[in-house]
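The complex appears here minus one protein chain, its other protein chains still in place.
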Amino acid sequence: MKTNRFSEWLSPMIFILIIALLAACGNNENAGQTAASDNNKGKDVTLTFWHHYSSASPEEKVLTDVLIPKFESENPGIKVNAVAFPWDELHKKIQIGGSVNELPDVARLDIIWVPEFQATDLLVALDEEFSDFAEVSKNFLEGPTSTAKVGDHYYALPLNTNTKVMFWNKEWFEQAGLSAAPATTDEFFEALGKLKATNGNGWGFGEPALQGWNILPWIWSNGGDVLSPEFDTAKGYLNSAETVNIITKLRDKYNAGELSGFKQGDIPVTEGHANSTYAMMVEGPWAFAQFQSQFQDFNAMTASFPAGSAGSVQVLGGEDIGIFSKAHKQESWEFIKFLTSEYAQVEMGRVGQIPVNLQAIEHADIKAIDYFTPFLEQLKTAKARPPIAQWPQIDTILSDTMSIIFLSDRDVQAELDAAADKIDALLKK
Amino acid sequence: MKQQKWSGVLFLLPGFLFFCLFLIYPLLRNFLYSFYDFKLSNINHTVYVGLENYARVIEDPIFWISLKNIIIYGLISVPGQMILGFIVAYALNASTKSSKIFRTFYFLPVVTSWVVASLIFKFIFTDQGLLNYLITDVLHLTESRISWLSEPAKALSVISMLGIWKGVGWAMVIYLAALQNVPKELYESADLDGSNTWQKIRYITLPSIKFTTFFVQIMLIIGAFNVFTSIFLITKGGPVHQTEVMLTWMYSKAFTEYDLGYASALSYTFAAIIAVLTFIQFKINKLN
Partner (left out) sequence: MEFLKKTTTAIALTIGAIISIYPLIFMISTALQPATFLFEYPPKLFPSEPTFQNFIQAWTSQSFSVYLGNSVLVTLLSFVFLFVFSSTMAFAYSRFEFKGKNLSFSIIMAALVIPSLTLIIPQFILINKLGLFDSYWGLVFVYAAGAIPFTTFLLKGFFDTITKDIDESVYMDGGSSLRLFISIILPLSKPAFVPAIIFNMLTIWEEFPWALTIINDPLKRTLPIALATFQGQYTTQWGIVFAGSLIAVLPLIILFIFLQRYFIAGMTAGAVKG
């Protein structure tokens, strides 16, 4: 019985067609997810919120278990869908998302990303869009708020702030005959030798990397800089005598085996500080959270960052929160106002996120957190990194240059000259 | 007969069209991109630049470093996997229970994801990691701890070792299958002639599995050129791009700087190199 050849093909063809149809239907669910999702069920709006609180961290738990439920109960009709990304990937996702219109409504942004995303017209100008912006922004610390300003407008609200302070190991110091943390850069360099002599297997100081975040405080406190005050050139600043001076001193100490931490394979600095590998380190408030969970017996001591000729100038860090949404601007605004309100800021403050909300800073629970004090003090003189769109690329040039300088014996002045040229070329574009 | 011919095409077509859409079409688009100044910032108004991207590739010092690194990696890891894989397969070519257990042990690294394997190796090779502990504190082979991951040469050898560790099981399995196809009579007559093990391997085993060896070699070389995750996680191409390989450098150009046109030129140059190498291997194999 010879069956019709064609009819035998029918079933697999139909199978393939069904799959194709399912594919087409399947993506209709997904299309327009960031857009008109309020057409689905009545007036319910779902906001997508991208952040980089790491999974299983206390701050992420506060966000999902406390803050979002509270917001949703106070704002019936608005739901929040929070998505976690690793820091690096979040940056990429927004960049890629911007090019294909697949952006979240709201995102937590590292302060150095704000100029970049403003330059590509992704962020909503809050002071233009919302009439109560002026009122709301009065409640925040000035420094962090300025990180959200690009040109004449504000493109985000500050969310949390941080900086770094000097941590020092009291026992080790005492063994080396030192009674207190170094107050000046000169004292710092002197201490390194003594600390190393006491413990040959460790280092006097650990710095986890050589990016702007790490190296700028040293440069700034000692009279140097990366860019001019108008952020239009690096020549004369990155390769100034002061910058060359401090970098050379640091490299000499690295070559003498007195500081380390940024090489691949080096013991991670925070853990190393707790287990007596690095006598000193410069880190942010998250170090305390880490000590509390991993090294409960360690007694961390803090002090101001050593002052150089230009004072004790640390780098300002922190995160802002911005709106990308086109369809749900008002709801997004309500959400970010909530996250920067006293209540939310105190909740986050309890797990180590230093608040920017002025009332929250005065709140009893926050004041009770001892370890915030040195940071708040250091914040008074902290300086922000240049608020320009090319900063992430400049940071890469800086980091590569510093790596070359530290890991080889090339001439510091020559390397910094070359780097300044590269940066200037970037700024001209 | 005609029915036959059309049946063939009908069987081929759905899969081939699917394949062309999702693989060949992007491949060709990628080739096109390499002739444009195509960045994320100008994604909607790219500029045609002809061969400029390719000229940049040739002048790019890190391109050459990455090429050198991947060749070194290949020269260490491919023979390593082949030789060790063969030895283990030969030794475990029995149906005993212990052989089967050993085989599973050797295959476990293959089943481990690259991400996990890289993280574990990173852990073991850090300055205060397990290996240094054994070498310095337990066996006292060296005075001070060896910095495995911060010097390019050492880091590259760590990554090559990871490649071998991860791939031996795969080669072993393929060789095992091939070994089971070698006719036993050949060995029996060799025994009668009084040959020893080494002679048996050299004159009977190896020639019998020539095709397998060639297949393994090609697959391992292609695999070596594709190495990415281990370098990305262990050294990130550092320090200062000294341990970059083809894919990590292309990735950083594409996804960190979003210099997409240039990244496409890089990937095509790499692909051309791999293709030429594969072609040469085929020719050499034919000659043998």
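Assorted remarks:
Each chain carries a letter (A and B) given by its place in the written order, and its residues are counted from 1.
Simple rule for what comes next: contacts are C-beta pairs under 8 Å (C-beta built on N, C-alpha and C of every residue); 3 or more make two chains touch, one makes a residue touch a chain.
All figures in this text were calculated on a predicted structure; none of them were measured in a lab.
Within the complete assembly, B:Phe18 is the residue of B:Phe18, B:Tyr48 or B:Trp64 that touches the hidden chain.
Of B:Tyr36, B:Tyr73, B:Trp148 or B:Phe225, it is B:Phe225 that touches the chain left out of the display. Here one chain is not drawn; of B:Gly8, B:Pro79, B:Pro183 or B:Pro207, the residue touching it is B:Gly8. Considering the complete assembly, chain B touches the hidden chain via residues 3-5, 7-9, 11-12, 14-16, 18-19, 21-27, 29-30, 33, 84, 88, 91-92, 100, 102-117, 119-121, 123-124, 128-130, 133, 137, 165, 168-169, 173-174, 176-178, 180-181, 211-212, 215, 222, 225-226, 228-229, 246-247, 250-251, 254, 260, 263-264, 267, 270-271, 274-275, 278. Residues of chain A that touch the chain left out of view are 1-3, 5, 8-9, 12, 19, 23, 26-28, 30-31, 33, 48, 52, 54-57, 60, 83-87, 89, 93, 96-97, 100, 102, 104, 267-268, 270-272, 275, 283-284, 286, 290, 293-296.
Just so it is clear, only the chains that are shown with their structure count from here on.
In whole angstrom, the spacing between the mean C-alpha positions of chain A and chain B is 36. Contact residues on chain A toward chain B in their complex (touch as defined above): 5, 9, 16, 92, 95-96, 99, 120, 263-267, 277, 393, 396, 400, 403-404, 407. Those residues of chain B whose C-beta lies close enough to touch chain A in the complex are 3, 7, 10, 14, 40-41, 43, 125-129, 147-150, 155, 234-235, 238-241, 255-258.
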